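Comments concern the structure below.
Shown here: the complex without one of its protein chains, the others still in place.
Per-chain residue numbering starts at 1, and chain names A, B and C are given in the order in which the chains are listed.
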Amino acid sequence: MDFFHQYDQLLSQEELGHVQRAREFCEGAFSESIFAAHLAGEAIPVEWIGKWAATRMLGLQAKRTHSGHEASYICKIRVAQEMALHGFAAAFCLNHHQGGVTRLSQTGTPAQIEHLLTPALRGELLLTSAMSELSGGSDVAALTTSATPVAGGWSLSGTKAWLTNGMVVSGLIVLARVPDAAGAGEIASFYVPLDEPGTFQRKEIMVPGARSFRLAEISFSEHFIPEWAAIAAPGAALKASMASVNAARVHVAAMCVATLQSALSEAIAYCERRQAFGKPLVAHQGLRWELAEVSVRLEAANALVFRAAEQIQIGGKPVSLAAQAKKFAVDTAIWGIDQCVRIVGATGASAAHRLNMHFAEVRLAAYADGTNEMLLDRIGRGLPSGYRN
Amino acid sequence: MDFFHQYDQLLSQEELGHVQRAREFCEGAFSESIFAAHLAGEAIPVEWIGKWAATRMLGLQAKRTHSGHEASYICKIRVAQEMALHGFAAAFCLNHHQGGVTRLSQTGTPAQIEHLLTPALRGELLLTSAMSELSGGSDVAALTTSATPVAGGWSLSGTKAWLTNGMVVSGLIVLARVPDAAGAGEIASFYVPLDEPGTFQRKEIMVPGARSFRLAEISFSEHFIPEWAAIAAPGAALKASMASVNAARVHVAAMCVATLQSALSEAIAYCERRQAFGKPLVAHQGLRWELAEVSVRLEAANALVFRAAEQIQIGGKPVSLAAQAKKFAVDTAIWGIDQCVRIVGATGASAAHRLNMHFAEVRLAAYADGTNEMLLDRIGRGLPSGYRN
Amino acid sequence: MDFFHQYDQLLSQEELGHVQRAREFCEGAFSESIFAAHLAGEAIPVEWIGKWAATRMLGLQAKRTHSGHEASYICKIRVAQEMALHGFAAAFCLNHHQGGVTRLSQTGTPAQIEHLLTPALRGELLLTSAMSELSGGSDVAALTTSATPVAGGWSLSGTKAWLTNGMVVSGLIVLARVPDAAGAGEIASFYVPLDEPGTFQRKEIMVPGARSFRLAEISFSEHFIPEWAAIAAPGAALKASMASVNAARVHVAAMCVATLQSALSEAIAYCERRQAFGKPLVAHQGLRWELAEVSVRLEAANALVFRAAEQIQIGGKPVSLAAQAKKFAVDTAIWGIDQCVRIVGATGASAAHRLNMHFAEVRLAAYADGTNEMLLDRIGRGLPSGYRN
Partner (left out) sequence: MDFFHQYDQLLSQEELGHVQRAREFCEGAFSESIFAAHLAGEAIPVEWIGKWAATRMLGLQAKRTHSGHEASYICKIRVAQEMALHGFAAAFCLNHHQGGVTRLSQTGTPAQIEHLLTPALRGELLLTSAMSELSGGSDVAALTTSATPVAGGWSLSGTKAWLTNGMVVSGLIVLARVPDAAGAGEIASFYVPLDEPGTFQRKEIMVPGARSFRLAEISFSEHFIPEWAAIAAPGAALKASMASVNAARVHVAAMCVATLQSALSEAIAYCERRQAFGKPLVAHQGLRWELAEVSVRLEAANALVFRAAEQIQIGGKPVSLAAQAKKFAVDTAIWGIDQCVRIVGATGASAAHRLNMHFAEVRLAAYADGTNEMLLDRIGRGLPSGYRN
């Protein structure tokens, strides 16, 4: 029984075709290229963005009227999982571009669609969300970036940090506080083009071993936002952001289980091949049990991720379940890949295996869309209503 | 979203009715009675067997022509889960009686059905399988109980141990070696009535805290088995036994997650009620995170158990998945109930809560249908074919 | 190298003699008797209190002028460990009696010594501390028991819970609030004799599997305390209680490691003896690794407990270290004994082994002198000063 069969059962023939195309794209040159970049301590070559866009995958969930595929949530997950088998960072970051297009197609204003959609579909205009600031990831009350109304738009000042793909994006979806008369102000969101150097500064946040995320910090000093670029009105931005967080968490979780599945497969194959003390490693009972235990938790993570994904697919709002799935999938992936690296011995840490790349990259999953601590708090709040005798 | 909704989606209206009747049976007097028995260090009152039989639940999977319900596997699981919310041992042991009836109805010979089915359906004739011996649970090669052909049947000698419900059953399904000319012999199975005192001896295996399993050791000394009582021919018994082991493992796993769900609910309710340092326990972040983590792993176990159950429901043979589900569900239940007991403080170990009963009873799940060690070995053997790049 | 050699290196010849006498006392009839009591679901026979007192062990730390031995802290620990090898509850509870005598001899007033010391040394007058109340273990601000001044003493009202040996003690050291004019009041402590039935009520807190702790709840309704029975003045009681908590925590931790050492030894011996699949259990690599991992953490716990004990022995106040040692020793003992029970298979849960008794009893260590949650909070507060670059 295939590892992904629960998901695939819910896909249409067309969607299965998308998954198949993603699989074919990833095998071969792509897979080798992203691994080589890791070994060189560099980010994934930027050319892959265009090649991925050329397969029309960026429009996976865009409307058909926008040349998209209107694929379902689970289809999107499966596409990302196919890539995550080869590399977590690649899957996370290339699919991140797809998220920007989807949002534009589904909720953009006509003006935004007109300005942005075509280049976005082509991978020429890359977007990312900008919520976190240096002073803290999830503490929204502490958000200090401000968008002050000026003629024809707003003037943006402040610094956003931990921007995925931040080194290559040409636009941000920024959450900023719009000051009111009383000096306080509510949070709105804006499309912020990064095409006027001089009023913004970008620098890489160096994360050794995980440069493919191209994390950046971008500072604005009276940076102009045109009127047509408004997204959510003051007071509405957080709600919109919250509405998508369940799906985002399960998406990350789904990539984590795929990467762990790949790591486990690689470790097992090595342990079948390699001999010690006169028999294959996998024939040593203690080692075999260690691998078996990884498979046990991997399957649990996979089943839980599917359960949460199914709820999102049918339009549910599985707040607790999505948080539980992400917490468990991330913990299991980090633990499980570490086990795989260690089980195969010192070679696991070397360039002879992709294990070490998986290990370095999947760790970043812990920070996306809620750290463990945020998730435990979120789950904790739902316990009394969720578990009643 | 209900904890059991994945399972319930696959049930017919009639089957949902069985689940509902089981739920109603368990609430109230039954639930109080089994807890009182635990506190008194005694087994569940034997009268509950007859009352449960009176609801016609023992025929849950028996053929309709035998007055059974022909309920599906997942229906059986859900009925057991409803009882496991109140007590694991009760659920395990009462449903164990149901297993004997099912086997009889589905695979018994006409003579066996004639002799045994009616009293079995009424809970008057209780059966259990007898495979393990004192010298070892799962090492079949070491099985020494023998059934020697004699006039009109066989003569049984040897000792069977770890018999669930062993103190109350009136018949066993015994695996025994039928000697051949060469002095070796293959393993067959027999229905062995326990109605001729003098040729068998029964004694309780004392398991403090878990006497409701009524574990017994039964020794035979030239005990007569009538001809009509043969079940599997020499060489065929183990295969039959293996065929049912996946379903049995997932069944146990399903009860484990139900009992943990109940324990977690009880702990949360207590932590909402109880104050310390000026606020409810659940308002203390550290404690709340501990409860949340239990919920995370519980949901993972539940989703994995469902995935395995679904495969069995559709007739699959999920050897690895069933073993993975049992390993994970048992580990999670034992760990999680322990967490619940400890989180609520010393009171958790006292008679004020059912937590301590759950904790003492669910531990026995680790030994039924394969210990962790057997499961890891089983899973380990399947790894190379199960996880391929 | 002996498991206890670090401790024993710090003992005098006389003290090593105490340890040796304790060892001899515990072997044989005592060890069998406490195990039989566990299997019967009863507390340890009360006669062992007198027999232990007859070895003059209750005066282990009493002054020589009071016929005591003035033994050091580590000697006391080692005596308790010798008993904990046979049973944790026995060690905890019999040594608890010794604690009452020590306090009396070292800090009692002449009147208290005159009234109480001789019967206490003989094990005829048993004492325990009474701090916890039903509404909460460690939340001192919520303490409601009151001692109102009356002619010739105080009048005590309120309920104390979770009293170790509570079913057999004839006196308590009670912490109670002495009301002031403003209606508030500070906490004082008193010796409270339990010899006037009618003004107090005692009932057992039923803890299945651990009745040897004889946990009780005792309620007072205008119970008279004579003037000579005052111990700490209002405002001073908590400080005195805090002064001894480090030593108490390490004491419990020391018994935990001894009980785990005993459990591991029992499991190893069984796995050497028992065959499966043609060789001893211990020859199966997976199982052997599981046992080895228990030994790894046991040795870590033992070394940490020793480090904390050494600090207390030399008069230090290792607040964090004592809390760390207790947290780790308790967690390791509960986990490790569970592993031992499970490794040996179903037999581990039965009356054939002492493992199950160890498992049921050592769990209570988690509640004595600070739950895990209290300890983490205590350790957490010390982190900034304890770990500086």
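Everything below uses one rule, namely that contacts are C-beta pairs under 8 Å (C-beta built on N, C-alpha and C of every residue); 3 or more make two chains touch, one makes a residue touch a chain.
Owing to the predicted nature of the structure, the values given are computational and were not obtained by experimental measurement.
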Chains in view touching the one left out: A, B, C
Residue touching the undisplayed chain, where the options are A:Glu15, A:Glu266, A:Glu299 or A:Asp338: A:Asp338
Residue in contact with the excluded chain [from B:Arg288, B:Lys327 or B:Arg378]: B:Arg288
Option touching the unshown chain, where C:Leu116, C:Met255 or C:Val282 are the choices: C:Val282
Residue among A:Ile74, A:Ala237, A:Ala253 or A:Leu376 that touches the chain left out of view: A:Leu376
Hidden partner chain, residues of chain B it touches: 284-286, 288-289
Touching residues (missing chain, whole complex) on chain A: 38-39, 41, 135-139, 141-142, 162, 205-210, 215, 274-278, 284, 286-287, 334, 338, 341-343, 345-346, 349-351, 356-357, 360, 363-364, 366-367, 371-373, 376-377
Chain C residues that touch the omitted chain in the full complex: 1, 3, 6, 261-262, 264-266, 268-269, 272, 282, 285, 288-289, 291-293, 295-297, 299-301, 303-304, 306-307, 311, 316, 318, 320-321, 324-325, 327-328, 373, 375-377, 379-380, 383-384, 386-389
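As a convention for this text, only the chains that are shown with their structure count from here on.
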By mean Cα position, the chain sitting nearest the middle: B
Distance-maximising chain from chain C - centres being C-alpha averages: A
Rounded Å distance, chain A centre to chain B centre (Cα mean): 42
Cα-centroid distance, chain A relative to chain C, in whole angstrom: 51
Separation of mean Cα positions, chain C and chain B [Å, integer]: 38
Per-residue multi-chain contacts in chain B, two or more chains: 373, 376-377
